[in-house]
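For this view, one protein chain was removed and the others were kept in their places.
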Amino acid sequence: MSNSLGRWFRVTSFGESHGRCVGVVVDGCPAGLPLEPEDVQQELDRRKPGQSSVSTGRAEDDRVEILSGVFRSRTTGAPICMLIWNLDRDSSGYEERRWTPRPGHADWTAHVRYGGFNDYRGGGRFSGRITAGYVMAGAVAKKLLASVLGVEVLAHSKEIGGVEARDVGANEMRNNAEGNPVRCADPEAARLMEEAINEAASDGDSVGGAVECIALNVPPGVGSPVFDTLEGDIAKAFYAIPAVKAVEFGLGKGYSSARGSAANDGYTIINGRFSTETNNAGGILGGLSSGMPIRCLVTFKPTPSIGRSQRTVDVSKMVETTIEVGGRHDPCIVPRAVPVVEGMVSVVLADHALGAGLIPRVLGGV
Amino acid sequence: MSNSLGRWFRVTSFGESHGRCVGVVVDGCPAGLPLEPEDVQQELDRRKPGQSSVSTGRAEDDRVEILSGVFRSRTTGAPICMLIWNLDRDSSGYEERRWTPRPGHADWTAHVRYGGFNDYRGGGRFSGRITAGYVMAGAVAKKLLASVLGVEVLAHSKEIGGVEARDVGANEMRNNAEGNPVRCADPEAARLMEEAINEAASDGDSVGGAVECIALNVPPGVGSPVFDTLEGDIAKAFYAIPAVKAVEFGLGKGYSSARGSAANDGYTIINGRFSTETNNAGGILGGLSSGMPIRCLVTFKPTPSIGRSQRTVDVSKMVETTIEVGGRHDPCIVPRAVPVVEGMVSVVLADHALGAGLIPRVLGGV
Amino acid sequence: MSNSLGRWFRVTSFGESHGRCVGVVVDGCPAGLPLEPEDVQQELDRRKPGQSSVSTGRAEDDRVEILSGVFRSRTTGAPICMLIWNLDRDSSGYEERRWTPRPGHADWTAHVRYGGFNDYRGGGRFSGRITAGYVMAGAVAKKLLASVLGVEVLAHSKEIGGVEARDVGANEMRNNAEGNPVRCADPEAARLMEEAINEAASDGDSVGGAVECIALNVPPGVGSPVFDTLEGDIAKAFYAIPAVKAVEFGLGKGYSSARGSAANDGYTIINGRFSTETNNAGGILGGLSSGMPIRCLVTFKPTPSIGRSQRTVDVSKMVETTIEVGGRHDPCIVPRAVPVVEGMVSVVLADHALGAGLIPRVLGGV
Partner (left out) sequence: MSNSLGRWFRVTSFGESHGRCVGVVVDGCPAGLPLEPEDVQQELDRRKPGQSSVSTGRAEDDRVEILSGVFRSRTTGAPICMLIWNLDRDSSGYEERRWTPRPGHADWTAHVRYGGFNDYRGGGRFSGRITAGYVMAGAVAKKLLASVLGVEVLAHSKEIGGVEARDVGANEMRNNAEGNPVRCADPEAARLMEEAINEAASDGDSVGGAVECIALNVPPGVGSPVFDTLEGDIAKAFYAIPAVKAVEFGLGKGYSSARGSAANDGYTIINGRFSTETNNAGGILGGLSSGMPIRCLVTFKPTPSIGRSQRTVDVSKMVETTIEVGGRHDPCIVPRAVPVVEGMVSVVLADHALGAGLIPRVLGGV
């Protein structure tokens, strides 16, 4: 049951990196939502490899197929199964590395958990390729949220390889993020990030970073105390993305050294509407949306696959050895993770908006 | 359904700050675990107010009552209902503040979500007092983990009011954390933290901080890909604690500026056992425990209740006004949050260890 | 997790027959529903023992206490914990019978499942007394359904000890069922049922029977294909009532020997409204309510506790022996099961009506 997420907008993931396909079943999407493969494809295209100089050269086409749940370009209320076929699979390198777990990957933990029966080729079930399924589900959620509630979910690379973007507003994120290979809304930082990536790549190394995500127009009161908080469910969804190691909301880690008088967001009236003076809370109080923009930051570790020699153990013989992980790997996964982060936030918001009764079970009527 | 957490070791929370009680139902605990009220009480005592100069002066006694699921000092396999009665309730101040939401609290979002029907006294369902239930459940989980797997869960205050403790090992956490009022395992930092709290308190202000938690002896392979990762479930559990705004594992946010070659934990053999040279991953890879210590950091915002005047809005008249939140509030909740953090980690680990089949459904036999 | 039922209106049961209490937590009830202890008490009173000549003489008072989730006589949206204390407990007889499982009871299966750690006194967790919690939850669900949707749930004893009531309409069920000790809406059958019970009782024996339940005014489209059907969820809820062994909807078992031409409910227009000519389907098609009355029949086995000598095995010595189950037991549990059946149907309907978005999350507003 660990491959399903959500209660009302429920996503079930399947597929492996080097298996036949990667897919997802979305259960709970209301009937009547207009949905074309193109709606999903455009998000998938943002995640696919080989888009730029900073990403892997694999020529995966990744065309989505919608197998169920859509009839005459509308969702039917039935589960939506979507998948991409794995066409460009070269599993030759993995056999020889089977007994030498790659540092930073899940090779070892998966081996232990599944008694060695796991499909280890390309990381199998633990590959970043699995997130293609999240993006497909996210595309449906995004369209649902936009259509019914006018919610907009935006993300960009906030930090890469030690380069931090300046604080940007929603307009900059909307307009600038897709304009450079690193998907950073601050063009100056973007150039430095690209440099940092290329420098690491030329060293046979990789860099980490962080994605900032905001959600606009989320009505107040979305989320559920005490356990199904908006923060908790978003964080849980983020940790399903390989390489995520930190999740913050609003001021996040900055709260640690703050004082209450400065950190509390005072209430005020702006243009006749109840509002807060600041948004340190990142739009969430008590696990519920406040009506202010939701803002979060997700930190990714550097791509574990690097060209350099690393220490490992041959677990079949229990002797120390070294490994060089060749192949086509992004020196930084952050830019391609941007649509994945947007997708996960969209999935969680759709789930909670349905749970809060803000989205009807049928959109329009025949 | 938002008040339940977990699948195998399932916790259902109930109660309000100024209602009759705060309690919890634990469903799924194996039969045969020795359990006395004292096992739960000793954890509750660590959370209770009025323990020291840095915590509120309320004299809550908070004696646990076990209402079901235990027979002759052993768990029976039936749901365990536990509660504490609310005896020291003074709800007088809350009526006048009903229409002026306190900044940083969930007053406003709860009001919107529940149409004003929520019990607003003392924050009601959103009060930190709810975490007493988490601690009760955590005490059962902790005992279960220790008895069956030898797992030990330890936490301490890593940062308070800008003062950061030096890195400490498990022994220091075990021996030092309970030795000072701020529950910090670094005695020197502890003194400075205490000063920072007292200074803020004398200013009618509050400070935030962070709790570090480790879990020792967790067998490898605990957790579930892709959505029910150990990180995701622990993070989700943490965000159920009021005031949590950031959750990190291992190097956490530090990964953002790291390179793969430095961040990857190389594999090695130590004393004949497969191990990692470093533990930047915080004991979790691919959402599964690696066998290394699990290490995480939880950031808390400063107590929102401060003595100073803050801007708010009278929502019954929609006019701006100010509020001073009097009453007995901790100027820093981090020290009392330490057992709550331990409890939540214990609950999630017990849940996953049961899910992984590492804990039998019956312990011993009659 | 096996002690929770439902997804949107979620019921968590706790307590044992001879423990401190029997209770329930209801999570997901909308905020703003007027709720007094009396609303729950009146349903509990229908279930309580000692109401008539055909029921046990135990003088349990069974006063409900609402511990959480209600504030100023309105639900708050927080979990509602309710319980009755076990006051009239005489556990003396159970110790000697510990190793000789009573035929027809769960003594043996519980012993195996819980390794002998289960609270065996009075059947412990498997006692019919647990259904008091179902009735409490059912009372809340019933009030919610009636207030928001005008749904009415009615039940009566359709068959007892081989005596079958004639088919009755909703009016008769509403007016007659509470007018006789066996709760049968057909007064003539009621007299014969009472005789059958008394005859069995004078033989130291017991009789089985069946409860018929209808739900009026359920809007069409409630339920969820393919697994969370209305029939499936109602049946599952019924099987949580000890002694239930068959569940039918509409024509039920009669469909087995019917032909399609006679069994299909033809569509027609009655008073300008779309309707069916007959209601063999019991108001459910494809797992969804059709708008016609929902009708189901639940068969109960005879009370397993009888005065006669029965064969059993002393499992501590593994030798065959006999047992006479004394004590105060109803010779037929069907009459007292009537409010339990109503409660379970109400809980499932409330759950699905919330899931279908037919009940708002906030009722009214402050």
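Letters A, B and C name the chains as they come in the text, with residue numbers starting at 1 for each one.
The working rule: a contact is a pair of C-beta atoms (placed from the backbone, for glycine too) under 8 Å apart; a residue touches a chain by one contact, two chains touch by 3 or more.
Source: prediction; values computed, not measured.
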**Message:** Please identify which residue in A:76, A:147 or A:198 touches the non-displayed chain.
**Reply:** A:76
**Fill in**
The one of C:173, C:189 or C:288 in touch with the missing chain is C:288
**Request:** Touching the hidden chain in the full complex, which residues of chain B are there? Just list them.
**Result:** 7, 78, 356-357, 360-361
**Fill in**
Residue list for chain A contacting the dropped chain reads 1-4, 6-8, 10, 12-16, 19-21, 23, 25, 27-28, 31-32, 67-69, 71, 74-81, 83, 113-119, 124-125, 361-366
**Prompt:** Residues on chain C that touch the omitted chain in the whole complex?
**Reply:** 1-5, 7, 11, 13, 101, 103-106, 108-110, 112-113, 125-126, 130, 159, 161-162, 200, 203, 205-210, 220-221, 223-229, 231-233, 235-240, 242, 244-253, 255-261, 263-269, 272, 274, 276-277, 280-282, 285-291, 299-306, 308, 310-313, 315, 318-320, 356
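The rule we apply is simple: only the chains that are shown with their structure count from here on.
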**Identity of the chain that, by mean CA position, is farthest from chain C** = A
**Message:** Counting residue numbers used by both copies over all numbers at the interface, does the chain B-chain C contact come out same (over half shared) or different (under half)?
**Reply:** same
**Prompt:** How far is the middle of chain A from the middle of chain C, if each middle is the mean of its Cα atoms, in Å?
**Reply:** 46
**Request:** Mind checking the centre-to-centre distance between chain A and chain B? Centres are C-alpha means, answer in whole Å.
**Result:** 27
**Message:** Centroid of chain B to centroid of chain C, CA atoms only: how many Å?
**Reply:** 38
**Prompt:** Taking each residue of chain B in turn, which ones touch at least two of the other chains?
**Reply:** 1-4, 7, 13, 113, 125
